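A single structure is presented below for examination.
Note that one protein chain of the assembly has been removed; the remaining protein chains are unaltered in position.
Coming up: chain A.
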Amino acid sequence: MELKRVVVTGLGALTPIGNNIEEYWDSLVSGKSGSAPITYFDTEKFKTKFACEIKNFDFNEYFGRKEIRRLDKFAQYALVASDEAIADSGIDLETVDKYRVGVIWGAGIGGLETFQEEVKNFANGDGTPRFNPFFIPKMIADIAPGNISIKHGFMGPNYTTVSACASSANALIDALNYIRLGYSDVMVTGGSEAAVTQAGMGGFNAMHALSTRNDDPEKASRPFDANRDGFVLGEGAGALILEEYEHAKARGATIYAEVLGGGMSSDAYHMTAPHPEGKGVVAVMENCLRNAGLNPEDVDAINTHGTSTPLGDVAELKAITKVFGAHAKSLNINSTKSMTGHLLGAAGAIEAIASILAMKHSLVPPTINHETADENIDPELNLTLNKAQEREVNVAMSNTFGFGGHNACVLFKKIEE
């Protein structure tokens, strides 16, 4: 059976550095940090007191009083970003065959704030289980695509992928494969996360995963810098419309890029630590190249997982050198997490979008906050430090790796008309 070609025809983003695609891209290329002191709760007793929050977006206005009560933040973010992507795609919601439109969404955790508040209420009570009837349906990770389908009437495949920080890359790959295999014509995909809560910050702090650079939050996310000390938690959503190529062409859609392939692997090593030799990371990039039918030399740019953790960043670059050999030095390598922070289950989506926009604009967003070279990193690698670089990008790779050892990688290519 011949696989169908799949293209990207719509984008949407709600991020700590921009509340739509245009703002997001402007911030990415100007090297803006989304990190600032946490406004959501009192951080006095928390080791880390900053994060990359969504800013200046009126969710009450967007959803209305009745609707917003029924949605955890991660589902609100999902709806905002997917609304933008659907509108951007220009798909006619009156005429499209909605049985052929699915939603596959990524969320690493789901409704963490809802979970936290409901359990807190119960623990503070007299033992009577007075849980709100919306507790479970607001909190479950699959409710985001559920709500997207309810809003627009999309009746194709619908579920959430959960693989921590790789979740939305896994969603993208599943969406790609379902269109390739003919299950759907159109897939709304992407991911969202809203873990900047007491439970989220406290939990990641306990793992020593977060930066504690409280005196300078904007400089805290510094992938590849010698003085990096952990990731900066972010929140938000990214959405992509994937569409079967002939379907997109027939309706005269604007095509951003072709999704050439996806790779998946597992470290099979440790719950949270990366494999020191990056074995699973090597495998995921090799799998992705094979799936896309490309050679390493075909790739121009890689948006790394690059979370700004001491071990992960080095292991990933070593793996890139292993997979790409001498060509590694010709790549534009970057980490947009230096600006957005780490959006966990939404990371794969917003980073794939950054890769696609880099191809569109022939401009690779920078890895900001780099001050001191790490002696464990090959200085000949082009890490796109501190300033965006002009570059004709025909093929872009986006890497994401999740706690649990989940690795997912996606390759995009400029469309040949």
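Observations, loosely collected:
We take it that a residue touches a chain if its C-beta (ideal position, glycine included) is under 8 Å from a C-beta of that chain, and two chains touch if they have at least 3 such contacts; residues count from 1.
In the analysis below, contacts and distances are computed from a predicted model.
A chain of the complex is left out here; the name its UniProt entry carries, from "Acyl carrier protein", "Cobalamin-binding protein", "TRAP transporter large permease protein" or "Nitrogenase iron-molybdenum cofactor biosynthesis protein NifN", is "Acyl carrier protein". The residue from A:Arg130, A:His270, A:Arg290 or A:Lys329 that touches the chain not shown here is A:Arg130. Looking at chain A, the residues touching the absent chain are 64-67, 69-70, 130, 132-134, 137.
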